[in-house]
Each structure stands twice: as structure tokens, then as C-alpha cells.
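The complex is shown incomplete by one protein chain, all other protein chains being positioned as in the whole.
Let's look at chain A:
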Amino acid sequence: MNYTVDARGYYGKFGGAYIPEMLYPNVEELRNNYLRIIQGEEFQKEFHGLLKDYVGRPTPLYYAKRLSEKYKAQIYLKREDLCHTGAHKVNNTIGQILLAKQLGKQKIIAETGAGQHGVATATVCALMGMECVVYMGKVDMERQRPNVERMRILGATVVPAVSGNMTLKDATNEAMRHWINHPTDTHYIIGSVVGPHPYPDMVARFQSVISDEIKKQLTEAQGNPFPDYVFACVGGGSNAAGAFYHFLEDEHVNLVAVEAAGKGVDSGESAATTALGKPGVLHGSKTLLMQTDDGQVIEPYSISAGLDYPGIGPIHAHLFDVGRVKFVSATDDEAMNAGIALSRLEGIIPAIESAHAVAVLSQFEFDADDVVIINLSGRGDKDLETYIRWGKY
């Protein structure tokens, strides 16, 4: 089975570049240059240098003893929460800003939901001295005020998206409109494995450092690079793509993607795209999409702003379609309980997104010697307010 993107940007039936002509030259410029640039020796040296010295990579692969006892398996946490800025998002923004510089761009735009990608973008813009505009839904700006201020401290301009439901989908629309209106001097740093080709492939490559490290770290810990399971939460799917990437061809490794079920998959307030979605086109790619019969995109819901997106990256739509990745979901309640449990068992307060990946462990029957990796995509600092409001601790 082939899980990589083809020359036109498709993963099986999904992917492609479904964009209005006004965006065609921007996307074409990326498509024609991204592989040449990111595979270049110079680029790789600078990228990995920054990942090491600035982001703090490799992030630890931590054997979670008490969590392992609880679930009767050998559980390791891949500590993306220890990345500079607090989540895996920065792996991608470092890569893309280096690419933008190579392309001679002077300005950066981005969309953000929870604010993690916005902060990671504002951070690398400060690092490179580039102008940064971040679009964020007005509702999300209110929900995630500390991240708004973090972006501003870092020198970014945060523009409220006031169309639609004023969340991540609308922020993405606004960023795309901005890009249409500023086609030559601006690079759009998309924050997940979504968007028109080559974004999904490019972002997956930048995030693939996660599974590359897991393989090396597991080899050191147990003598071979293969776990039995890898769990990751899926919003757009970038941390999951990164955690799965180097295991895709190793079919004996069980890959599990965890979607946000919100108040329950069938509650009408959910973001469980594979359970509820159908093939459709949004934000430049053909993928699974939550939508009405008439093709209008449905506003998703999750307690976690980072998972609150009506689609998934086309690579995940394909991996779901061919059965390579098992998709499950966790509700708000399950995720919050798992977040508290992880805090108590291991002294790690996870991002609520990442808590979704922990929450589904009880749905699996492990053998005692099964090696289970949980990609802990981010830390819970940004979610303190939500934990406090939840209150059950």
C-alpha cells in the first residue's frame, strides 16, 4: 500500500488543489519549489539546528510507569508538550518560515484556533524578524485570551475573523482571502496537514520528526524501533501525521487517531469527522468533511479549540478509507477526566487536545508487553481556564 502523496497531490481519492485561480500562482510556486528547498542540505542543517537549539528537540520519550500500571501495557509519552511554545505546532512553523525566507517572502500570515499555531507562528516571525498577521475567530479570541496576548507580546497583529461562527474555519477563510489579496510578498503558514497540495505533504514532512525520534528512542529503550500502538489526537491531523509518518509502511504497528466527540458523536455537537463526514471540498482539498446534504459545511464543536475543525487532512481521510489507521473518538467529559488523571498519575497536565489521545486507552485491550506510544501534542497551560471551569478535580 502506498501512503505518500502522488505527483498531483492526492492520497488515494483525497487531496488535490481545489483553489480559485487567484491562488493558483501562490500554490504553484510552493508546489514547484518545496521539495527542492526542504530537501536541500543547507535547509536541513538550519531546520534541524533550530529544532535542537531553539525548540529543544529531541523531545523525551518518557516511560509512564503509573499510567502503564493502570492500563496494563508499556506506555510511553512522546513529550511534544515540552517543545518551545508548548506544542508540536512549532516543528511546522520553523520549517515553513525557513521555506518562506528561501522564497523571498517578507510577510507571514496564519490562522489559529486555540492560538497554539498562532503563537508558534508569531514566535518564528519574531525569531526571523518577519511581519506577522494571525487570523483568529472572534469567539476563539475570547476563549483563548492568554494566547492572543502572547501573540501580541511577540509582535504579531491578531485580526479577529468575524464571518461565520467566528472560529477556526472562519479564521482559515480569512487567511485565504488575505493571501488572495497579497499574492506575491506573503507566505501563508497553514497550521495543520490541511489546505491545497503541497501543504498537507509539506506539513507532514516537517512534523515527521516526531516519529523519526520515536523510532530512535525506542531502539535505544527496547532494541527495536517498533511500538505496537501509536495514539494521537486529530484536529486537522498534523501531530498525528507526524507521529504516524515513519510507521505507515510498518503494517504491524497499530495506528490510532482520536477525534473529538464533543458532547457525543450523535449529539449534534461534535467534531468527529470520520464518523460524521462525507467526501467534500474545503480550504483547497478534497477530504472528509462534516456537511449538510446540500454541501454546506457544518460548524463542529469540541471543548478543545484545537480539535474544533469540520474536516481532517486528506492524508487522514485516505488512511481512514483504506483502513490503515483506526479512528476512534473521545467526548469532552472523557478527555477532561483523562487530563486530570494524567496530571495525578504522572505529574503532567496535558493540553485538552492531547488528553483526547489518553482518554481512549480504556477502549483497548492491551497485552501486558504491548508497547504503546501516546503522542502528547501539547501542554495544558493554555487550557487552565477550561480545567478551572470544569472544576472536577
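Going forward, a contact is a pair of C-beta atoms (placed from the backbone, for glycine too) under 8 Å apart; a residue touches a chain by one contact, two chains touch by 3 or more; residues count from 1.
The definition used in the following text is that contacts and distances are computed from a predicted model.
Chemist: Any idea which of "ABC transporter ATP-binding protein", "Acyl carrier protein", "Tryptophan synthase alpha chain" or "Glutamate/aspartate transport system permease protein" UniProt assigns to the chain that's been left out?
Modeler: Of the names offered in "ABC transporter ATP-binding protein", "Acyl carrier protein", "Tryptophan synthase alpha chain" or "Glutamate/aspartate transport system permease protein", the absent chain's UniProt record gives "Tryptophan synthase alpha chain".
Chemist: May I ask which residue of A:19, A:338 or A:372 touches the chain that does not appear here?
Modeler: Once the missing chain is taken into account, the touching residue is A:19.
Chemist: Among A:163, A:219 or A:362, which residue is in touch with the absent chain?
Modeler: Here the residue in touch with the unshown chain is A:163.
Chemist: From the list A:127, A:281, A:322 or A:340, pick the residue that touches the absent chain.
Modeler: A:281
Chemist: Could you tell which one of A:177, A:216, A:263 or A:326 touches the chain left off the display?
Modeler: The single option touching the absent chain is A:177.
Chemist: Mind listing the chain A residues that contact the chain we can't see here?
Modeler: Counting only chain A, the missing chain is touched by 8, 16-22, 24-25, 163-164, 169, 173, 176-177, 180-184, 278-284, 289, 291, 293-297.
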